[in-house]
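Here the complex is missing a single protein chain, while all its other protein chains stay put.
Letters A, B, C, D and E name the chains as they come in the text, with residue numbers starting at 1 for each one.
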Amino acid sequence: MTARRIADSSVEMTEILLPQHANALGTAFGGTIMSWIDICGAICAQRHCGRIAVTAYVDDLEFLAPIRVGDIVQLHARMNQAFGSSMEVEVEVKRERAGEAHLARCAVARLTFVNVGPDGRPAPVPALVLETDEARLRAKGADERRAQRLAHRKRAVD
Amino acid sequence: MTARRIADSSVEMTEILLPQHANALGTAFGGTIMSWIDICGAICAQRHCGRIAVTAYVDDLEFLAPIRVGDIVQLHARMNQAFGSSMEVEVEVKRERAGEAHLARCAVARLTFVNVGPDGRPAPVPALVLETDEARLRAKGADERRAQRLAHRKRAVD
Amino acid sequence: MTARRIADSSVEMTEILLPQHANALGTAFGGTIMSWIDICGAICAQRHCGRIAVTAYVDDLEFLAPIRVGDIVQLHARMNQAFGSSMEVEVEVKRERAGEAHLARCAVARLTFVNVGPDGRPAPVPALVLETDEARLRAKGADERRAQRLAHRKRAVD
Amino acid sequence: MTARRIADSSVEMTEILLPQHANALGTAFGGTIMSWIDICGAICAQRHCGRIAVTAYVDDLEFLAPIRVGDIVQLHARMNQAFGSSMEVEVEVKRERAGEAHLARCAVARLTFVNVGPDGRPAPVPALVLETDEARLRAKGADERRAQRLAHRKRAVD
Amino acid sequence: MTARRIADSSVEMTEILLPQHANALGTAFGGTIMSWIDICGAICAQRHCGRIAVTAYVDDLEFLAPIRVGDIVQLHARMNQAFGSSMEVEVEVKRERAGEAHLARCAVARLTFVNVGPDGRPAPVPALVLETDEARLRAKGADERRAQRLAHRKRAVD
Partner (left out) sequence: MTARRIADSSVEMTEILLPQHANALGTAFGGTIMSWIDICGAICAQRHCGRIAVTAYVDDLEFLAPIRVGDIVQLHARMNQAFGSSMEVEVEVKRERAGEAHLARCAVARLTFVNVGPDGRPAPVPALVLETDEARLRAKGADERRAQRLAHRKRAVD
């Protein structure tokens, strides 16, 4: 299994916020944005491991600014780190609004996906090539979050 | 604004997993479960503060066991803590499967919702009455998570 | 097959009315509420008989008060009676609206579901334990409605 | 307000059963068919009274034969009777299946819709012209069902 | 394989435009109307060839007048011509609006569907009986469009 680069699996996804995606206030219903984040992240993980990947964990999904009906919504996903059979993906959500000169950052999240093999069990994923200092920093953050999770689970069991 | 009790806002939501909710493997698509978690949590927050509440933060959403087409899905939401104008809600997802004697815990998440006033700005929420040791322990956990988030944001700005 | 109690299969389902569920007047589209009633009733029947149950009959579905975008919607389903291979379930729909002190009853319906066996044919269902006078009264009503339906069909054929 | 004929408001609606409309058995999910019945009936009522009509009552919705993914679904709605501000509509559902010489009748229902005026209150509807013995028979049935419902409500109140 | 007549496969489909079908302007979202046109045309093709037909080509889909939330939408599909294993279908979309005396033509399109056999390959379709001058004129137009498409593809390959 050859290691893969971040650019090989990065995803750009664009949507437009329709009334069917809104809540009673005319802004994006939280579940719509979560669904889009999950799809965008899952495509990134599937591109990295070459097979359908299932969501295992959502860490620190933060909503930063509202999205209104009629706004264009950009989602970007990129691999942060590959573990044995799982992958941490970061997804960022931005809005384009008529009359606004700059994009507004609306949400950001980190998700962990697991590669599921044909037998339904976790299967190994390719390593991630870390080419820049920024990439190494993100991977280090992902390593720490994973260590924390495993320590937390161990405590819960002990 | 009178303080409100946990039981006043707790939510039970039941669904059945249909093919329209599944991924290519015949199990629940992650975004479907996230949408249901968001709705269930938002109803809990709306019951506590008496107005539509918007999702601000999702912390540690963990998928523990798969849900298949035909499974009954139970979601339970309860308040963990009320802050100035926001609320931490915990949502748990279980499945009932024909032929299984016990419920399986499939996902758990903590979400923070903000009470939005008629002027579109955060508005104060009632305090939460903490009547048991378990409730006080959960509220303490929510306080710590909030302190961490605020410290983290301060670091990012400094 | 052991008889089962009403509490073993009762269902509580909670939703929030989003713009995607509304008609051109901003109130609940009838088909949305019917779908929710059908899901809620089907879960109740599936809990009672332990297998996927299909809708056979809807009797006296009555809409009593409108539901608006932003309202919380409660659905409750409970078994009325078990017949050979079918079950009568009653579903009640209530709304919670910000600023209203009391729940408003919005719809009520009785549905009959059939237990479908692995061979695709109707299969026997457990009996229903009737523990209170109210339960026996409801079961009697269900018996009468079923007798009327069978008589009506017989007339149509004769 | 001129009386209107049955043919003026009759509706033909055709659909194809896609996987998104199915339950775990690969046949039509009950709620899908109910939604289609409600839409078909609501269009008929809207054609008769010239304004958006809301569902008030569903009487004797009966499922007669299953519909599978890939089947073509026909729905037909026709006015049975017009009352002061409400209308009884009958909807019939048939399936066309590849390799079957004849249509199969899959469901039938009677629904009552109310004409809602600009002030949100029930508004008068045109009378229905009854030109054949069959039409008069159907209208008589609708009259009897309505009388029964009103008597039933009166009993519940007394 | 017996030739089939136009009336044997013609389709009438009726919908009502709900908020879930609208864009941010409160009129029909283009993709909703395209989906309905595709379903209506696919049913026509499936009726003609007796099996599920897949969309191969959309030619000259033109939007002529807007459809608003609350409008009733009529779609009509009819066979224009049958080729070896494909069929050209014409679909017309009209709106009925409260207070308008006449139907407004809102969209028209021509689609080509292919009959897919059990082996997943194109399979022959019945010929179309052309009984009127108008039908022969439409079939001639379809023949010319098909010849143009084939010539265009040949040029692209040469």
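The working rule: a residue touches a chain if its C-beta (ideal position, glycine included) is under 8 Å from a C-beta of that chain, and two chains touch if they have at least 3 such contacts.
Note that the coordinates shown come from a computational prediction; the quantities given were computed from them, not determined experimentally.
Annotation: of E:I16, E:I39, E:M79 or E:V93, E:I39 touches the absent chain (contact as defined above). Of the residues in chain B, those that touch the hidden partner chain are 19-24, 29. Across the interface with the omitted chain, chain E contributes residues 23-25, 27, 29-32, 34-39, 42, 52, 54-63, 66, 109, 116.
Think of the hidden chain as still there; on chain D it touches residues 17-20, 69-70.
Simple rule for what comes next: only the chains that are shown with their structure count from here on.
Judged by contacting C-beta pairs, the busier of the interfaces B-C and A-B is A-B. If each chain is reduced to the centroid of its CA atoms, chain A and chain B end up 20 Å from each other.
Once the centre of each chain is set as its mean CA position, chain A and chain E turn out to be 40 Å apart. Of all residues in chain A, those that touch two or more other chains are 19-20, 23-24, 29.
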